[in-house]
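For this view, one protein chain was removed and the others were kept in their places.
Each chain gets a letter, A and B, in the order it is written, and its residues are counted from 1.
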Amino acid sequence: MKRYTAKGKIPVASLTNEDGKTRYTLVNKLLLGLSIREYIIQALRNPMNWLLGAIFAIGIPMLIGRFINGLGSVTHASYDYPWGLFLGVGLFVMVPMSASGFMLGTTVELFGRKDFKPIERLALLNGLLGYFFAVVYLLVDLGQPWRLVYPMIVSFGPAAVLFLVAWHVATYLSVQIVELVPSLSEWMGWKKPQVVIKGMILGLTVAGIILSTLHQGALGALFNYAPGKVHPLWYSAPFLWFHFLCSSIFAGLSMVIVVSTICKKTMAWRCDANFLDNLDEITFGLAKGCVMALSTYLIIKIIAIAHDSDWYYLLTGWGAWFLFELLIGTIIPLVLFTFGIKNRMAGLVRFTALIALFGIALNRLNTSLITFNWKLYQEIPHIKEVMITITLYAIFIATYRFILYRLPILYTWQSSEKVKEEA
Amino acid sequence: MKSLNRRNFLKSGLAGGALATFLGREKPAQAREFSGYTNKGTGVLVDLSRCVGCRSCEAACNREQNLPEPDVPFDDFSIFDTERHGGLKRRTSEGVFTVVNRYNPEELDHPLFRKFQCNHCEEPACLTSCFVNAYTKTPEGAVMYNPKVCVGCRNCMIACPFYVPAYSYSKPLNPIVEKCIMCYPTRLKFGKPPACVEACPTEALTFGSRVNVLKFAKERIRQHPEIFVDHVYGEKEVGGTAWLYISPVDFKKIGFDMNLGHQPIINYVKSFLATVPMVLTIWPALFAGFYRLANRKDGLKKDNNEGAREESQS
Partner (left out) sequence: MKAFLKWFFTYITAFFFIFYFFQSASGLESTPPEGLKVDQSQEDAPAPKVHIHDLMPQVVVLDSMANLYEAVEFDHEMHAVEVGCAKCHHHIVEHTDQTCTIHNVVDQTNDPFCARCHKGWFPGSLDKAKCKDCHSPDRFTADYLNKIEKDKDIYHRDNIGLMGAYHNQCMRCHVEEGIGGCQDCHVRTETGDKEFRADAGASGATKKSSEDGH
């Protein structure tokens, strides 16, 4: 795509073409204003597509196999580890990394920090897709996925934490879809939805905060059911939900920093000046948010140990692993973020965000898989389970990129009126 | 006016009284502490000193529940030597609702056998963790599972402190949770003991009301302090279970988890569940307030501008 833009092709960013008369058709929009031939050529030139293709070629047959031969054919079918990688990665890692939506929504719409506006839509999209794919992972993992709506309409177990998660994720997913309708309707050229949603935006944002607070916490509270199974250092009945909530804040923000970096590096042609010019400043702003969340997180982590009096465990092997996680996932990011912000080193901040993401993933996997059943044995996931998890993540990336290429997320849509005025 | 007031007062008093009867009596504060639902529930006392490891209970369970063919016959005792992943002893699994394991505690000159199945908790973790309410605790004490609403999230398997529920992973279309149901539909409902109890030749399993078998357990310990350790496993563990155990050796040495505590599992989740209504009610007001605060400057600016305009006009 870079080569085409260099040649003077302009990717579709408005309803009508440069002369302001002919409207782009949907096909035009989908092909980014290129001819089919040009589109295929540029797609083949992209090494990322080859990588994705290779993953799909191996993973999709396995994915289909899972639905034909059952879960037992792709996992170890463990009774002791009922939740494997699909939920460990798909739910417990994806969801905190998708907390960006509600946070940027709150920052921009509620606190009126308009300086974060250029990245708001990216954060919203990141949230929406993250949640959507968490549900996809869930569908792959559920024994009977076609019954996913049962907790909503057939049979209610309102005392269960998962009931809360189900309802909140479902509601929040709809909230996020509604929040992103404006960019879709701009792209499609609809007007009405934009007006309607503009009036709802405050309500939606507040709903987003409530739902996110609760279900991010609820994911942690799911493990409250397993006091004897999760290692005491990772388990704390009164604090676990708050750990999950608090860490989701810097997880979401770090994810936005990382994704925006990738966008800037790999699809600069799609970003407009508003995005590119402000990105460094925004990154520092997001990093400041991370620092606040990280320091809170560090403190409540330590308080939780003190509260349950788990100091003894710090001297064991699990304790070393815990300290490693705390170091790599909390203390190092905290120091590096602070240093980076102080010295205005955007590159360092971006790299730190990556470390923070690694730390958060480690924490979630530790809670859900690695330290789970610490008294029994360590489960090594089945190779097919790993492969399907990677495949689903590849589909996530492909979808993400597909939308970023097209909808006005990284750039501002030039409304027809504006085009006309210029003409 | 006065009489009217009095009449209203009387009326409201009556209404209040009626309401009070409807809502039930005032409960003492300690009623919040969970100590089992009813005294009607049945229970089974497992006397580990009596079990000889004949696996008749396994065979009876297999027949009663129409379970699939086992890997080896039920009279094949080499199965006691099998180890599964992590060097652990056998556990319940798809098509196997109960297992007997052999232990060799050093203080005994003979092996000890331990039957293992769903303990039918008084406040079951599986039940409270299920988001489609697939589990029920019957008045007779059995914890039942309804496969018709189960979505297959396997949260119950996470929650069960005894690692009991198994999932039929091998079925692609209709996988369900499989566990002991205390033979409720075929036997318990009609006042009959579970099949395993009836099959046990040494009466290592004693069936009766939970209250009674608990008394038996304590009485046996009292009468034979030389045989039993002074603990009834399941009396208080995770809020109490319908299946109770007495043992000649320390429970820890024969695979019992002694760190489960006396709280029902749901108690560990209550602190979070309590925050839910708080967040739901406080957040909207709080964040609406933040919004007003954050946009106050804009509002002030607008006011100032308007004020300035007015001034310039005048």
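Quick note on the criterion: a residue touches a chain if its C-beta (ideal position, glycine included) is under 8 Å from a C-beta of that chain, and two chains touch if they have at least 3 such contacts.
Note that the coordinates shown come from a computational prediction; the quantities given were computed from them, not determined experimentally.
The missing chain, though absent from the display, is touched by one residue of A:Y79, A:F116, A:Y172 or A:F337; that residue is A:Y79. Listed for chain B, the residues touching the missing chain in the whole complex are 50, 52, 54-56, 59-60, 62-63, 69-76, 79, 82, 84-85, 88, 90-96, 110, 166, 170, 191-193, 197-198, 200-204, 206-209, 212, 215-216, 219-220.
To be clear about the criterion, only the chains that are shown with their structure count from here on.
Separating the centre of chain A from that of chain B, both taken as means of CA atoms, is a distance of 34 Å. Interface of chain B with chain A (complex): residues 85-88, 91-93, 125, 128-134, 149-155, 157-159, 161, 163, 165-167, 169-176, 257, 259-261, 265-266, 268-269, 271-273, 275-276, 279-280, 283-284, 287-288, 290-291, 294-295, 298.
Contacts from chain A toward chain B in the complex involve residues 67-73, 75, 77, 79-80, 82-83, 106, 110-112, 142-145, 147-148, 150-151, 154-157, 159-166, 202, 205-206, 209-210, 213-214, 217-218, 220-229, 237-238, 240-241, 375-378.
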